[in-house]
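See structure below.
A single protein chain has been omitted from the complex, and every remaining protein chain is retained in its original position.
Just so it is clear, A and B label the chains in written order, and each chain counts residues from 1 on its own.
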Amino acid sequence: MKLTDKYVGYILVLPAIAIFCAIILYPFINSIFLSFTNKSFVSNEFSFVGLQNYKKIFLSPTFLQALKNTLIFVFFATALPFVGGLIWAIFLDLKFRGAGFLRGATLVNWIIPGASISFLWAFIFDTNRGIVNEFLKNIGIGSGTYNWLGSAETAMIVVILARTWQMLPWYMAFLTGGLQSISFDQIEAARMDGASNWTVLRKIVIPGMKPIMVITLVLGIIGNLQHFDIPQVLTAGGPAGATTMLSTLVYREAFSSYRMGSAATIGTIWAILLGIFSFLYSKKVARD
Amino acid sequence: MFEKSRGFKVFITIFAIVIGIFIFFPLFWMINTALKSPSKTYTVDLFFSSFTIDNFKNVLFDRQILTYLRNSLFVSFTSSFLSTIVSMFAGFSFSKFRYRGRASLMSLIMMAQAFPQAILLLTLYTMMQKLRLDGSYISLMLSYIAFVLPVGTWTLKAYFDQLPDSLIESAKVDGAGWFRIIFQIMFPLAVPGVISTAIYSFVWSWNDLLYSLTLITEDAKRTLAPGLVMKYMGEFNNNWAEMMAASIVVSIPVTIIFILLQKYFISGLTAGAVKE
């Protein structure tokens, strides 16, 4: 393309960059700065403490546990709705009567406020009168009083399921978009050559959807890292820290310990981790 | 797309049933809870044992909730509209232009979601106050647009990437300006991506609690997520049954809009396929 096009390109990104700088970049840089201070929430006086915040955070067992929990949560709460959303999208793409309605109805989950979702899943997995315990009792498994949210081993499962339920529609919507952008001609041609479903999936559908799939996964991971509502309301990070995530830890550090410096430190570590991740990702994209 | 062989049928049926139950049973349970009297909230009973529509009636005749709903619709629509436009421009630029700093700008935008939002809020709140924007929807919408940018830009870039450059070249030969190229040639072909972005952005604003709670204090301007929490999760009492009813009621108009949009979603696609 011609040289003048370059300026058109710049002009088109300008609004995005302007909003980004005002809303994200300035507060972000400010936070990194704060991570080297002992600034508390309330007073405007603070002094520089160097790397002290970082040292403290890395030595804290709470942080390490939260990091581990976050990795588990992000992995499963991204993988489950991704696979489920893909299968559901393929199913609804069979174009049977009512598929459109079902697709719309699926989106309801995603529109329901996070607090309501948390309570819904708390009811479902309630110890004394939850439907899951009732069901298990009726088919003869367990005594019907298993404490799902009160046990360190199972609380995370409920949190992941609730999040999967909330986000599956989103994955479905994105993957449907990808599915529908695949060219039919190519599939027809492959069929002529006698390709099986599996071959079509592997050779045409997945490569065709790859950009959308990658984007969906990346955004899903980042979204889950940010996610806060469900672990906060459903389990309050417990029991015994079993569902404390980096997002809830940051929130607690800022809003219940009122230590800005330390909260900003966790935030910075978090951004660095993501930075490494996106660096590797963009390296890969560049290679492709 | 797939041949309906026996193996495929068995596979898709089993998984469709499992996923279908997983999606719709909790939804049914939510409606079930909302249809019972509050004292039965915690039971496994089905609603016909103590059927009541009081919860729904209370919500529908509650002017406050309707105000919250209107505010949320307004904020979500507007920020969805604006962020889709901004993301579309940016995505198009990243996809079809080559200039210095493009790659770094792209990763920079991705960073918008890479830092805990709770921390950003603290600086943002003071900043909005200095600009006298606190308490206005502008501050809220600007934040929503910023947080949706990475999703929007990257999704739309992926869609534009799939469109051949030759389309632009031939349009330029025909004497079309950039504005026309974007809105009349590229936009229709990227409709699925545009709709996905718009929906994502809509739901982001719709579900946000923390920012809305902090930046908007006037009751008349409050949006749904904080409004519902405030109304139903109190110091002494949580009215869960009515909260469930309210959550269902408010999601109905949005679902209808989404179902309506689907038609455009699909027609946009077929149009694209024909042109290709």
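Throughout what follows, a contact is a pair of C-beta atoms (placed from the backbone, for glycine too) under 8 Å apart; a residue touches a chain by one contact, two chains touch by 3 or more.
We take it that contacts and distances are computed from a predicted model.
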Query raised in the report: The chain dropped from view, which UniProt name applies: "Urease accessory protein UreG", "ABC transporter substrate-binding protein", "cytochrome-c oxidase" or "4-hydroxybenzoyl-CoA reductase subunit alpha"?
Result: "ABC transporter substrate-binding protein"
Query raised in the report: When the whole complex is taken into account, which chains on show are touched by the absent chain?
Result: A, B
Report task. Touching the absent chain in the whole complex: find that residue among B:Asn32, B:Asn55 or B:Asn71. Result -> B:Asn71
Report task. Determine which one of A:Tyr10, A:Tyr54 or A:Tyr258 touches the chain that has been left out. Result -> A:Tyr258
Query raised in the report: List the chain B residues touching the unshown chain?
Result: 37-39, 41-42, 67, 70-71, 73-74, 77-78, 81, 122, 125-126, 129, 134, 137, 187-188, 191, 213-214, 217-221, 226, 229-231, 233-239, 261, 264, 267-268
Report task. Provide the residue numbers of chain A that touch the chain removed from this figure. Result -> 41-43, 62, 127-128, 147, 149-152, 235-236, 238-241, 252, 255-259
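Criterion: only the chains that are shown with their structure count from here on.
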Requested in this report: Compute the distance, rounded to whole Å, between the mean C-alpha positions of chain A and chain B.
Outcome: 15
**Report entry** In the complex with chain A, residue positions of chain B that touch it
**Finding:** 1-3, 5, 7-8, 12, 15-16, 19, 22-24, 26-27, 29-30, 33, 41-44, 86-87, 89-90, 92-94, 96-99, 102-103, 105-120, 122-124, 127, 142-143, 145-147, 149-151, 153-155, 158-159, 161-162, 178, 192-193, 195-196, 199-200, 203, 206-207, 209-210, 224-225, 228-229, 233, 238, 240, 243-244, 247-248, 250-251, 254-256, 258-259, 262-263, 266, 269, 273, 276
Query - List of chain A residues in touch with chain B within their complex - result: 1, 5-6, 8-10, 12-13, 15-17, 19-20, 22-28, 30-31, 41, 84, 87-88, 90-91, 93-94, 100-101, 103-116, 119-121, 123-124, 126, 128-131, 134, 165, 168-170, 173-174, 176-177, 179-184, 187, 191, 196-197, 200-201, 205, 211-212, 215, 218-219, 222-223, 226, 228-229, 246-247, 250-251, 254-255, 260, 263-264, 266-267, 270-271, 274-275, 278-279, 282, 286
